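Missing here: one protein chain of the complex. Every other protein chain is in place.
When the chains are written out, they are named A, B and C in that same order, and each has its own residue count from 1.
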Amino acid sequence: MGQQFRTSSSGQIDRGRILSFTFDGKPYQGYEGDTLASALLANGVRLVGRSFKYHRPRGIQTAGSEEPNAIVELRTGPRKEPNTRATTIELFDGLVANSQNRWPSLSFDIMSINNLFSPLLSAGFYYKTFMWPPSFWTNVYEHVIRRAAGLGKASTEPDPDFYEQCHEHCDVLVVGAGPAGLSAALAAARAEARVILVDEHPRLGGSLNDENYSINGKAGSEWVDEIHAQLEEMDNVRVFTRTTLFGYYDHNVVAAIEKVSDHMPVPHQGHPRQRMWTFYPGRVVIATGATERPLVFGNNDMPGVMLASAARAYVNRYGVKPGRRAVIATNNNDAYRTAIDLHHAGINITAVVDSRIQPDAALVEELESLSIRLLTGSTVGSAEGHQQVSYVQIVTTQGDTLDPERIDCDLVACSGGWNPNVHLHSQSGAKPVYDDSILSFVPGKSRQSEVSVGAANGSFSLQDCLAQGVSAGTQAARQTGFKSRKMAVARADNEGDYAIEALWISPTPYNKNYKQFVDQQNDVKASDVVLASQEGFDSVELLKRYTTQGMATDQGKTSNVNALALLACQRGEPLPEVGITTFRPPYVPVAMGVFAGHTVGYDFMPVRRTAIHDWNTKQGAVFIEAGLWLRARYYPQQPGDTMNDCYIRETEATRNNVAIVDVTSLGKIDIQGPDAAEFLNRLYINNWLKLPVGKVRYGAMLREDGMVFDDGTTSRLEENHFFMTTTTANAASVLAHMEQYHQIEWPELDVVFCSVTEQWTGIAVAGPNSRKLLEQVIDIDISNEAFPFMSVGECMMNNIPARLFRISFSGELAYEINVPADYGEQAWLELLEADEELEVSVYGTEALGTMRIEKGHVAGSELDGRTTAQDLGLEGMANRAKHFIGKHNSERPLLVGEGRLQVVGLKSLEPERNLRIGAHLVDPSVKLETVSQSQGHVTATTYSPQLGCGIALGLLRDGASRHGEQIEAVFPLDDETLKVEVCHPVFIDPEGELVRA
Amino acid sequence: MLRIDCPWCGVRNEDEFSYGGDATVERPTDYASQDDWYHYVYTRQNPAGPHREYWHHVNGCRAWLVVERDTVTHEIFSTAPASPNLPDPDGRTR
Amino acid sequence: MHYSGFSLLKQALTGNRGWTRAWRNLEPRKRYDVVIIGGGGHGLATAYYLAKLHGITDVAVVEKGYIGGGNTGRNTTIVRSNYMLNPNAQFYEHSMKLWEGLSQDLNYNVMFSQRGVLNLIHNDAQRDAFARRGNALRLNGIDAVMHDLDGVRKLMPHLDFSKNTRFPVQGGLAQPRGGTARHDAVAWGYARAADRLGVEIFQKCEVTGIKRKGDQVISVETTRGPIEAGQVGVAVAGNSSRLFDMVGMKLPIESHVLQAFVTEGIKPLVNTVCTFGAGHFYISQSDKGGLVFGGDIDGWNTYAQRGNLPTFNHVVAGGVTMMPCLARLRVLRQWGGVMDMSMDGTPIIGKTPIDNLYLNGGWCYGGFKATPASGWVFAHTIANDKPHALNAEFTLERFREGNIIDEKGVGASPKSH
Partner (left out) sequence: MPDKQDLPVRVSPLLPSNGDFIVDYKNVRLSERKALTAIQVLSFNGKHADAAAAIAAALGIKCSTRPGIVNSDGKTQVCWNGPNSWLVVCSDAEAGRAPGELFKVLQDAMGELGATGDLGTTGDLVTTGNLGAVVDQSHGRCGLRLSGLHARRVMAKNTAIDLHPRAFGPGQCAMTSVAHMNATVIQVDDTPTYDLFVIRSLARSFAHAIEHACHEFESEQ
């Protein structure tokens, strides 16, 4: 059963391959080669959707990606895709589609009541009402509007498929594989250029598949197959079908989406659903064809009203009769072919209605020979019927509309002329220009390396398309450096001339009020264009935004030029004066997954792991993100261990004994050369020239604006060889900063440097027993005399070559040892196992943080880009007698004066309560003039096992001079207030005796 | 997509580079006035049209480049090494 | 003509033939007391408040294209006042209060929708930073709520809450009073309201020169002829540097492009404004159903209102990571706006070294929400020739003096703000 609208033989479908599908739950059948739209039409399904605003019944308008009306929800579950154009969905077995934006059913949709209220719902009506009471907008009106608006429903489940992104370079890229594009690709390929040909259809040929043309004495589609075979044979050509070029970007980079698996129920194993291609062509040949535009008449949105070319395509390409009795309405020659092709397919053409008084004589004759009735100087005034056309009323274009003739039909195939697809040309930065002979826009002067040919160039004759293709392909090859050979142009055997006369809107029967749609998907009527213009929204851009014309999922592919023409009429100006709105990528809507590629979810960013990572994982360490790094944060020892339990235990183990921590993620830069010391001297605020070999110094650098940029230790390994460490966060930016100053400002300095972050695993060994531990494994004398605080030396750690630094972040006697990273885990294990009596333990970043707070070392949360060296208590290190980056701007008046936030220590005055990061500091005894009473904030907090209370670092207004004050740390987000005492930021061992012990 | 012609590496996508801003600002001498230092850090000509600017080939050879680019059309007119001291792309020592 | 449900009904019954122009179509006169350059939200709001609050009605707004065609017409419409630093917080909160009565004040529905703004948290450092910000807000009398995972789930049920993602969500900081507004309507509403008070608006009227006599500005050259002006206010967003070049001044501003994107319309899916904290991505849903989203600037100087692929790809990867069901939804359109990125990420509103010339710029990507307050303080500044307390710190001089208002702490690097 079914498929009662199939032709007897025509089409490129495989009648032997029957495919089953459902639409709105009802089962149907179609053939391999069908689109969902053609299969629905074959089954006589006309009503496929509801419009956006008025919920009017809508059918299938076109046979391509410009479709405004036939948009459906495709598939179900996590693969559901709302708003999918039925005209571009290749049918597959088991396909499920549903109509959208209707309730309770497609044929009975409650919201179609809106249709009756349309005068109230005119363009921009919502700006004029819903204002009272004010709170009702968000709470009431908007809810209703949002629910009514929107089209399909999204799936809320994660997409089970994946996407991928690829790159390809070529000399010549041809977009569109119609007669023009095929000719161009072949010509360029013969010249041996690297050629890419893309077309959005599964089959090459473009409009040749839709038409009854013949070339070189063969059917058009046969010619296509021949060319395709030739192209496939050449290894300098890549052909991409199902691939839409959607964006033309700067520097001649273009992007395309390849629908790898959309024509199958699910993608093959290992294959993406879709692929984004970025192409880097030397030259682009745009052969994207043209799009037909509808006529604007009463109820022109009704199912059964279709573009003339689409009707042809359904008959010729898909073997489907889009109707049984057709009226053809046109203002140009082209639609006559529809009459002829449909007639030959057995469709009864009840009339051809041409708005022109004197159509082309040859065409008139041809219709006569087929006994097809022709009405001239007339057009369709309105389509009538219930949910689909059953008759049209014909009016004359001379304004004599009072007595319309009624013609029965179930199909109105109409043509308002053709618009070259100038989208890509326009995206490339060029401006299309108006061409009066075709009443549309054609490509203007190129701004990038591209050229348009064929219908995309406004050349609608097949012979011209073939010829332009050959010449553009040949030229493109030549322009990209290839010797071109002459190639013969194929011969078009049959075609007529294109001629058109303007008809932008039809008179209405009886001058009655009809809805004459311009933008069908967004329900923009001709009267909306008039109203917008009347209210002053009379530039194209304002018109668009006020009426939403051209803003729907089809981006006005079929409606833009009609709307502009109506606006021009309204303004009484010629169309080119009015201009066009901007074309933007993507040419067709593109799934977000395509842009994301496969860097999503866990692969959103790569992970940086240290050599200790696997050991940490085995230990059950809890990790923390530090940029891309994963660092061990703390090490639970038994079930139920909280972070607090852990870091307190780890801190105590360090302070009382010895423990090790992985500090690999710190940036490390190897610096060598005769001017290395001078280079450092300019980078850092402190002095470097006199640092002895074998010594380490802590340094701070500023940005040029005077704020502290980074800090870290740098060691002098040899006279002209330094080793710098940076914070984890700034490792990359410090290196770039050094390269910038070296290459741009001080190229005369003879110094070279590179990152060695990855070469070394860094392990800090801290605690009173750290020396004792290291002595077991290190082959050099590390006694306090031989290796005092801030020493560096090369050594062997057992059989591992290493560098040893005597530096301390924890405030304890401590060392840092660097070993080549492939030995990192071994070194780690050897340290843990070196001395059974010592019970060496490990600590994570949380304990590290605790100890640095206790010691008052500033870190990332204090170095927040708004603090100066003075604010951070680092000014003492600066040598302002020399020149260093940031010196001048750090001396600006408001950076050195009073009122700055300065680093302080803070102690909780309530024994059981800890300070919280992000709390603000408030002095209840002082009332500030500003609304906010904040005088600073808490930057880092911890419970100090050493002190037995909660401590913190903070930035407090003029804090350096406020030690001893009692103020409050407030946390209004949770309604908390805590009494705190301001103190010196160094809580333990202020004299630094431990580190020097 | 900007395609920047690194004198050493050839034409590469913009995402291999990081932008370094206006290359016409000159770093004042160490003895320059506060005003000069203010302008150096803060004010920019910000032209609509040709613009000399720095780019760092950070995901490539790590050279800093001076690129002349139109800020309206994005056309690139020239690309050159920022450092006069790096060996030039033909391998000659400078 | 007053807008109301009643006028709508009346017009509907009479074929909608009675609607009049929202603003008049006039020819520029020879002189105005005040000329505002830039017919974006800020320029139009300035004109409106000059007329409404300061009784200065001899005002011309000159716009080179169509009104609202700059960033006002191409932004992602987010309105919030959750700024950490005091000068910003107080200024933007003032704006928020004006938004709350704006439709009624203008008699134009700008669809200000207080659906909330949610900033996601993915790690402790972020939580700490947001705690600091949230507390700062509360101390400034601004609403802020710290959500745990359940709270986030209620607001944004379709995020990836699994642990199998690179940066799992841990919570979020919300400003419930934040939300969105219909961007174009803001320009149109101010234009109509200003016009009703006598302000004259000129489209396709580009300023090509600014004339000075001594230290004083006296007139502007435009593509529709010269116009003399008592005072000139510049509110041209991404073009500030171009305008000040006309008087030989360099500004602490660079022009960069920010892109925005919209998907096909769908039924309600995203009911608040949400930002991804582990990448550059933020999203909201327009009343029409499109998901409007954006991310970071492209990162180099440009005056082209279009963006490029790398940023696009990066932004969307963040989006799909944050909310995996987005993958199958389709992007409908990609565009860009040219923004004046200031050197500390904070606007500049105030007097300039040249008499009678005032600057309103440096908005970066945050100026839409500022529109009402920006117009309000700029009108005050022009009317009194001195800033209001709310914009007293937004001076040009602050960079020289060191009063940097840098929410991100990235320094004098426009591409990083």
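Assume a contact is a pair of C-beta atoms (placed from the backbone, for glycine too) under 8 Å apart; a residue touches a chain by one contact, two chains touch by 3 or more.
Note that the structure is a prediction, hence the values are computed from the model and not measured.
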Contact residue for the chain not shown (choose from A:Arg609, A:Lys772, A:Arg913 or A:His963): A:Arg609
From A:Glu168, A:Glu745, A:Asp835 or A:Glu891, residue that would touch the chain that is not displayed: A:Glu168
Touch as defined at the start, partner being the missing chain; which of A:Phe5, A:Phe23, A:Trp137 or A:Tyr280 qualifies? A:Tyr280
For the full complex, which residue in A:Gly44, A:Pro160 or A:Pro820 touches the chain that was left out? A:Pro820
What is the set of subunit A residues that contact the non-displayed chain in the whole complex? 164-169, 194, 268-272, 278, 280, 598-599, 603, 606-611, 614, 628-629, 664, 670, 672-674, 692-695, 717-721, 747-748, 750, 752-754, 756-760, 791-796, 799-801, 820-826
Residues of subunit B (touch criterion as defined above) contacting the omitted chain: 8-10, 12-13, 15-16, 59-63, 81, 85-87, 89-94
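Here is the rule we go by: only the chains that are shown with their structure count from here on.
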Look at the interfaces B-C and A-B and say which one is made up of more C-beta pairs in contact. B-C
Separation of the C-alpha centres, subunit A versus subunit C, in whole Å, is 22
Just give me the whole-number Å value for how far the CA centre of subunit B lies from that of subunit C. 31
Using mean CA coordinates as chain centres, what's the subunit A-subunit B distance in Å? 27
Touching at least 2 other chains, the residues of subunit A are 249-250, 253, 278, 704-705, 889, 892
Of all residues in subunit B, which are in touch with two or more distinct other chains? 1-2, 18, 34, 38, 41, 73-74
Provide the residue numbers of subunit A that touch subunit B in the complex, in ascending order. 249-253, 278, 280, 429, 447, 704-705, 736, 739-740, 742-745, 747-748, 883, 888-889, 891-892
Going by the contact rule set out above, which residues of subunit C touch subunit B in the complex? 241-242, 245, 250-255, 299-304, 308-310, 343, 399-400, 412-415
Which bits of subunit C are touching subunit A when the two form their complex? 3-5, 7-9, 11-13, 15-17, 19-23, 25, 65-69, 73, 86, 89-90, 100-101, 103-104, 107-115, 122-125, 127-136, 138-141, 144-146, 157-158, 160, 164-167, 179, 182, 184-185, 188-189, 203, 263-269, 278-279, 285, 287-289, 306, 308-309, 312-313, 315-321, 324-335, 400-404, 406, 408-412
